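Before we start, here is the structure in question, set down as structure tokens.
Yeah, one chain of the complex is gone here, protein chain that is, but the others are all in their spots.
For chain A:
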């Protein structure tokens, strides 16, 4: 009797204890919160429609009607855009960019476009083995990079060389990587377009889809621990959003309150899979709320919209310590890669229409020309000079010798272990014995 009384008093004193439905910050001490149900006598009458109960996770209201949440909203989430198709601002409520930044953005977009065209041609000529273009997504590439600082760390998928160009990676360095010669940062170990540069805070591209998304969350966690004024950003496509890593990473980032920007390039195609076969949700933006992540849908072909959105997202991510999801709607004008011929699964005139009528570069050009910051002469000068530069870079890179044999075995570990040294010796001995069976331009 006495025992039950003390137990009852114990529970009674807990009635004032509010269950843990308040948003928890990682920095506040968290302990096992009580999930003891409230004393039944405090319940309202069972006919009261505002009846609530406290399950783990917080209080929820009861309703007597059985209501399923619809699989789709009547309206799709609207898309944020600043400039119309003609490069005219729709309203005045956007962050202005200065002439210097705008012209720099534009030149980088043109650089990206021409670089893609020329390297694609080089692959077709057999000079490099592989390439993937970013045609149609120049605005996403450059404008997002322009809105970030040099300290923000970038985790790309493989269709985002733009941020590297913005941060000063030269066309010559691009060429070195594509030709896998000895000046390549990656020492010839990765396929073309798998750039990486720790100097530019751009993490090496891996061919695996969406594995970089949790990496970005881990990096954000590191930045948060160090209390740096920086965020991490990761890019992935509509296809990448189907991978398990995407979902877990968003979930983690929300729980950990990590300063990371998830930028989805929804370009309509994952190789040959259209988005209608990829997901049945309203794109990727609606998935953010499911994980507790603030999200926005942006016109990916509008450089100013991307710039504004990424800048705002960065501010939110760092100051509020929260992840942000940006879905940039766009179109993949090029083929998936040089190993793909997209006319096999989509009409050629659709591709042409997007390439010409909805070109993000041309659209931005109209805006800067209207501001008096650009003209035809500057345009032709830029394009010619870039073309020269690129052809020269390719020529130089082509003739540089490939990395030495040691680079097969270095960097597997910090110091090559004995078994790798043995294997290296074996390869070198074989080359010495049979020099005619091996290419000339490898140094043994």
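Simple rule for what comes next: a residue touches a chain if its C-beta (ideal position, glycine included) is under 8 Å from a C-beta of that chain, and two chains touch if they have at least 3 such contacts; residues count from 1.
FYI, contacts and distances are computed from a predicted model.
For the chain that is left out, the UniProt protein name among "pyruvate dehydrogenase (acetyl-transferring)", "glutathione transferase", "Glucosidase 2 subunit beta" or "Proteasome subunit alpha type" is "pyruvate dehydrogenase (acetyl-transferring)".
When the whole complex is considered, the residue among A:52, A:79, A:255 or A:271 that touches the unshown chain is A:255.
Considering the whole complex, the residue from A:122, A:174 or A:223 that touches the absent chain is A:223. The omitted chain makes contact with just one of the residues A:63, A:290, A:356 or A:412: A:412. Counting the whole complex, the residues of chain A in touch with the unshown chain are 26-27, 29-32, 153, 155, 184-187, 189-190, 194, 196-198, 203-204, 206, 208, 211-219, 221-226, 232, 244-245, 247-249, 251-252, 255-256, 410-414, 417-419.
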